[in-house]
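My structure is below; once you've seen it, I'll send some questions.
Heads up, one of the protein chains got dropped from this complex, but the rest are sitting where they should.
And then subunit A:
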């Protein structure tokens, strides 16, 4: 009883338990504020990055579609070129190599 009276509910003498509680409260509050700030900062960074990912992935998708479209255009142009070359070949004079002369 005497110990309890001194430690927790002591009156004139210093109350160590109260001091410890105050210290923990202050430290806890400071730490909580710091951690909360950091958590908020990180959450905001994640949100920004997520937004960037959405934007970039949309751009990437558009680019992929554009690349595919250009590739298809190129294939069509190459096909047209091959047909033109086939047709032009019909006008080329026949070449006789030396081995057949």
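The definition used in the following text is that a contact is a pair of C-beta atoms (placed from the backbone, for glycine too) under 8 Å apart; a residue touches a chain by one contact, two chains touch by 3 or more; residues count from 1.
Here is the rule we go by: contacts and distances are computed from a predicted model.
Hidden from the displayed complex is a chain whose UniProt protein name, among "GAF and ANTAR domain-containing protein", "ABC transporter ATP-binding protein", "RNA polymerase sigma factor SigY" or "Esterase", is "Esterase". With the whole complex as reference, residues 8-9, 11, 15, 17-18, 20-22, 24-25, 27-29, 31-32, 35-36, 38-39, 42-43, 45-46, 49-50, 52-53, 56-57, 59-60, 63-64, 66-67, 70-71, 73-74, 77-78, 80-81, 83-92, 94-100 of subunit A touch the missing chain.
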